[in-house]
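Below is the structure I would like to discuss, written out as structure tokens.
Every protein chain but one is kept in place in this view of the complex.
Which chain is which? They are A, B and C, in the order written, and residues in each are numbered from 1.
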Amino acid sequence: MIAVLKPDATKEQIENLTSWLKSRGLKVHISEGEFHTIIGLIGDTSKVDSDLLASLEMVESVKRISEPFKSSNRKFHPDDSIIEAGGLKIGGSNFHIIAGPCSVESADQILSIAESVHASGATILRGGAFKPRTSPYDFQGLHADGIELLVEVKKKTGIPIISEIMNESHLPLFEHVDIIQVGARNMQNFELLKALGLSNKPIMLKRGLANTLQELLMSAEYIMAGGNHNVILCERGIRTFETYTRNTLDLSAVPMLKELTHLPIVVDPSHACGIARLVKPMAMAATAAGVHALMIEVHNDPPNALCDGGQSLTPEQFTELADQVKKIREVISP
Amino acid sequence: MIAVLKPDATKEQIENLTSWLKSRGLKVHISEGEFHTIIGLIGDTSKVDSDLLASLEMVESVKRISEPFKSSNRKFHPDDSIIEAGGLKIGGSNFHIIAGPCSVESADQILSIAESVHASGATILRGGAFKPRTSPYDFQGLHADGIELLVEVKKKTGIPIISEIMNESHLPLFEHVDIIQVGARNMQNFELLKALGLSNKPIMLKRGLANTLQELLMSAEYIMAGGNHNVILCERGIRTFETYTRNTLDLSAVPMLKELTHLPIVVDPSHACGIARLVKPMAMAATAAGVHALMIEVHNDPPNALCDGGQSLTPEQFTELADQVKKIREVISP
Amino acid sequence: MIAVLKPDATKEQIENLTSWLKSRGLKVHISEGEFHTIIGLIGDTSKVDSDLLASLEMVESVKRISEPFKSSNRKFHPDDSIIEAGGLKIGGSNFHIIAGPCSVESADQILSIAESVHASGATILRGGAFKPRTSPYDFQGLHADGIELLVEVKKKTGIPIISEIMNESHLPLFEHVDIIQVGARNMQNFELLKALGLSNKPIMLKRGLANTLQELLMSAEYIMAGGNHNVILCERGIRTFETYTRNTLDLSAVPMLKELTHLPIVVDPSHACGIARLVKPMAMAATAAGVHALMIEVHNDPPNALCDGGQSLTPEQFTELADQVKKIREVISP
Partner (left out) sequence: MIAVLKPDATKEQIENLTSWLKSRGLKVHISEGEFHTIIGLIGDTSKVDSDLLASLEMVESVKRISEPFKSSNRKFHPDDSIIEAGGLKIGGSNFHIIAGPCSVESADQILSIAESVHASGATILRGGAFKPRTSPYDFQGLHADGIELLVEVKKKTGIPIISEIMNESHLPLFEHVDIIQVGARNMQNFELLKALGLSNKPIMLKRGLANTLQELLMSAEYIMAGGNHNVILCERGIRTFETYTRNTLDLSAVPMLKELTHLPIVVDPSHACGIARLVKPMAMAATAAGVHALMIEVHNDPPNALCDGGQSLTPEQFTELADQVKKIREVISP
């Protein structure tokens, strides 16, 4: 950490500051420039509140040098993490497609979609039972019944399942769910993250709508700090000024995250774009960018889907997408 | 709600669509333009999923005409809501200053600040016991002990108190807290909002970092839909590209929200700016814009505050602010 | 165009408004809903100022139905435009790589890079002579000399050239430049766009840092309205809150623009990311998303480049990129 002092900082002020910093166990390097004196702090600066330091009268600005995320940092864990979930390995050179409907609606619906996407190459089934909706008057999911329907399909077909959690009190319902999803709006619901950190379930953490990659990694840190290192990150589009697409899929997050962290990375082009026609090209692009897995919304009857029908592919469209994605994978990882 | 059809929509498609819409209890008006046919839906369109409609092949775009928020809408409740909390009336022509430290740190600290800000004109005491921090390694608050210290100060001084909740399971701890704050990161934690909707406590809901006013009102709707109409809205700065200030205080939200809703509006310039020196001018500006209450961070020893010291005023600076704000109020509401 | 009236609009007001609208040559459809009366305007609404309409006391909101861009609109020109430049065809099923240094620095530098990227598959040479820099103290390019060096290389190698213009008074210098680039910061420099609209040069228009696709198309419209239909659009990253990458490359712009317009689309991953290591994966992703051309920064000595060295590839890295991109093209367009 580095503190840049104001030009008018007095010798006495500087001495007081350095002795205060040393009392917190830090080594202090002072370097005097033409206009500014710079104080470099060496040691475990994670205990120094940079806002506090910046608030001192003599301090002009404070800059962190080390990344504040530790457990997810590739510097301290150079090899890719491989997360095991439902008998599958996620991360490294493995590639997966998660597919399924936005919401679980009925036993028939979820079984039919599961069988269809499984046949086309999907390896994990998605299905929402708890749905975060902007309006309290919109359909909120089948809750416990939805989870039960998913688990039944898993038993019948053997395909592992992922579903979203919105409240730590629901954790017992997710016993047979292979991967628990934390949605974008809950990325900084720190109480939920802490609770999930105490479980040993694989967690797929979605990036918030206006959050940076560093904030995403800090939220992963909340889970990992509790002891649960089975974290998968998911880019699902960020909010920008563009209105033709629902959100803007940030694909540069894929190679950037692969540099910063050892955790596996998923891209969800369906939620990012909000338009079914854009899902195939963006799924292909994400694959070309080197992602570890895709998450695709598929519905057997999109116009009658209870939510997010507009971004769902039909099973036929999904088959075509899966074929093209497979060919891109052959280029990436021959 | 209005659906604009694609130029190549066939007569048959249009007929199918209109009969489907009528089957949902809506009246349908068709208006044929030069390039587009437009379908107007009349009736309770809150049950029509606009994303679904937009996903139909023949539909080019869908536009909502009515605001999706109902209980907070000034159209259906023209008079200002007055929320009663701790014996005070908030909203309408009343004006309040909420002041206190970011975090409750000790009995002495919170009592000393409470007495000081009370004497200078603050009518409500703030103090954080549960602190949402980006990093799991930062100070997270004194939790139940912090709430207890606040309640003791309330008993001694008679000043009503506000504190932030992060988890509905903590609700019993807030029994003697007069206003419960929902922080910006939890603005769309719908499970928390639903739980608070079942209580009868006044709730101060902070706008999320990248959320629109409509989303803020939809989150208020989650609380109000549960029966709790004691909702206060708080603008606390939104995320923009500017980096000199921590966030950008959106003061036009004040007159805009006053037009859209009957709920009281608070502005928190301390969190918005993140710099103590900017708090006084922005508090004065918010007052001039017509806000119902201000929320100001005050600490008796800002450089040693456990969190957010950089944005805290000293009690002396707060006194000066309160004086100037009072003079602005005399202009606004003579 | 649709105007939604306020619930309290009187009959007289509505009659006055409709007769005023009719006097402007528009047909008016009135549709009365439960809470709102809606007025639909049919005819050439491009002459109605929607802001003005929205400002009337009785009007609650105004919504445009038709896209405001005409010449670039695929609805009125369903086939892909093919732009001819330097003997090449750009757009449709053609694919190109534009490569070269950020700035032209010397005759040797630009010739050496040109020969190298040409050999690896680049079909167009880029090189900046006029450089828009945030600081007036940064290197601003070689100006006329830079253009001259580019033209000499074109004569020697036969490779067509593209370079950026910043001022319409420089147009004569660009006589032998095959494609004129308008930079992101000048996307809404309407005077420059109008001047270029009067030439017949192919223009590559870069999307502004915080501009929407519709605004990009409206700026294309400025050029096309002058009679020059040789417009190529370029996505080069937009400003978001992410700081690890310089900008955020919006790849969903590729399939979205292909739907909205018939103009060719280029992606520039070098400027978008600002980090050489991310250029290859993002170039592959853009290709997979279906772009018509890529623009890649290549420098024979990146650490000594006079500007933007950090995002430049070496010629060897470019060769590798071009090989992988070619393989992705074979998947896309077999």
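One rule holds in what follows: a residue touches a chain if its C-beta (ideal position, glycine included) is under 8 Å from a C-beta of that chain, and two chains touch if they have at least 3 such contacts.
Computed from a predicted model, the values in this text were never measured in an experiment.
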Chains on display which the left-out chain touches in the complete complex: A, B, C
Residue in contact with the excluded chain [from A:I2, A:M58, A:V151 or A:A225]: A:I2
Touching residue (missing chain; options C:I110, C:V177, C:M218 or C:A288): C:M218
Sole contact to the chain not displayed, among B:V4, B:L88, B:M282 or B:V298: B:M282
Hidden partner chain, touching residue among C:I14, C:L56 or C:V151: C:L56
Contacting the left-out chain in the complete assembly, out of A:K22, A:K63 or A:K89: A:K63
Hidden-chain contact residue, picked from the options B:V254, B:V298 or B:L313: B:V254
For subunit A, the residues touching the chain missing from this view: 2, 4, 7, 29, 31-36, 38, 40, 42-43, 61, 63, 65-66, 75, 210, 239, 241
Missing-partner contacts on subunit C, residue numbers: 46-47, 49, 51-52, 54-56, 68, 132-139, 166-169, 185-186, 188-191, 194, 209-210, 215, 218, 221-222, 225, 239, 274, 276, 302-312
Subunit B residues touching the omitted chain (full complex): 210-214, 238, 240-245, 248-256, 259-260, 272-273, 275, 277-278, 281-282, 284-290, 324, 327-328, 331-332
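Everything below uses one rule, namely that only the chains that are shown with their structure count from here on.
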Subunit A and subunit C: spacing of chain centres that average the CA atoms, whole Å: 31
Cα-centroid distance, subunit B relative to subunit C, in whole angstrom: 38
Subunit C residues counted as touching two or more neighbouring chains: 210, 241
